[in-house]
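I have a structure I would like to understand better, so I am pasting it below and will then ask my questions one at a time.
With one protein chain held back, the other chains of the complex are shown just where they sit.
Up next is chain A:
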């Protein structure tokens, strides 16, 4: 395969995958929604869940994006340092978004700041957003795709706490976001919490936490315990689907963390809405690909 052929192939696959993720939710989200729907007894909550499930069926049947807000596209990369198309990757991803926008179709969601106009293509300065992790000694490339909708991006908050506030302060911070902004972000939510030193570190952790599958746990036992405590606790608040009350509030709580400066605790919260359009695709060095977020991919 020449380099040009390779670029075309990868662009084509990513474009189709992105378009596809707008129409079908990942397996873990679908399973969790079905599970939560089954627990509801109130007619109101049940009616909302039934509509959600019907919507996902219709989206597939009619081949349309399931939510009208197909977000700003973001890519989280774990790229092997020896992946042969590393230099071409940002161009490939940008082009694939333009293609997906036409083919899906996706809503035009890229507005240039200051000049304040919509480019009409879903690409603009820094959109799609690329977050790079380069992995030594590997020659494959993992890509998480994400549609960052307006409603689910809005609750995002980050703050640097004083150590005296402790993990109790972290708890307060997370819970406050849930009962204010969380309500309108289309619950049940996947909640990402990031802990580190400064705001950007915490914020990036909180978003990467949303790329982790529902039901996975932080490897640190205390962090994993806090995930569980927050999940149980927020569920007890009972936001329910669409914030209209129900047995649960969240799809899950994922915490990602790194060490901190002794004088501060940086904390951030990000949420994914019930329509959590996350995809995960891995290319090997010959551009054979595997998709593990979605079974039965048909494109």
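Annotations
The definition used in the following text is that a residue touches a chain if its C-beta (ideal position, glycine included) is under 8 Å from a C-beta of that chain, and two chains touch if they have at least 3 such contacts; residues count from 1.
Going forward, contacts and distances are computed from a predicted model.
For the chain that does not appear here, its UniProt entry gives the protein name "L(+)-tartrate dehydratase subunit beta", which is one of "Oligopeptide transport ATP-binding protein OppD", "Oxidoreductase", "L(+)-tartrate dehydratase subunit beta" or "Quinol oxidase subunit 2". Note on the undisplayed chain: of the listed residues A:1, A:58 or A:81, the one touching it is A:58.
When the full complex is taken into account, the listed residue touching the unshown chain is A:67, out of A:14, A:67 or A:269. Which of A:9, A:30, A:107 or A:217 touches the hidden chain is settled by the complete complex: it is A:107. Shown as candidates are A:124, A:158 or A:234; the residue that touches the absent chain is A:234. For the chain left out of this panel, the touching residue among A:39, A:179 or A:258 is A:179. Residues of chain A that touch the chain left out of the display are 43-44, 47-48, 51-52, 54-55, 58-59, 62, 64-69, 105, 107, 151, 163, 166-168, 170-172, 175-176, 178-179, 183-184, 186, 222, 225-226, 229-230, 233-234, 236-239, 241-245, 273-275.
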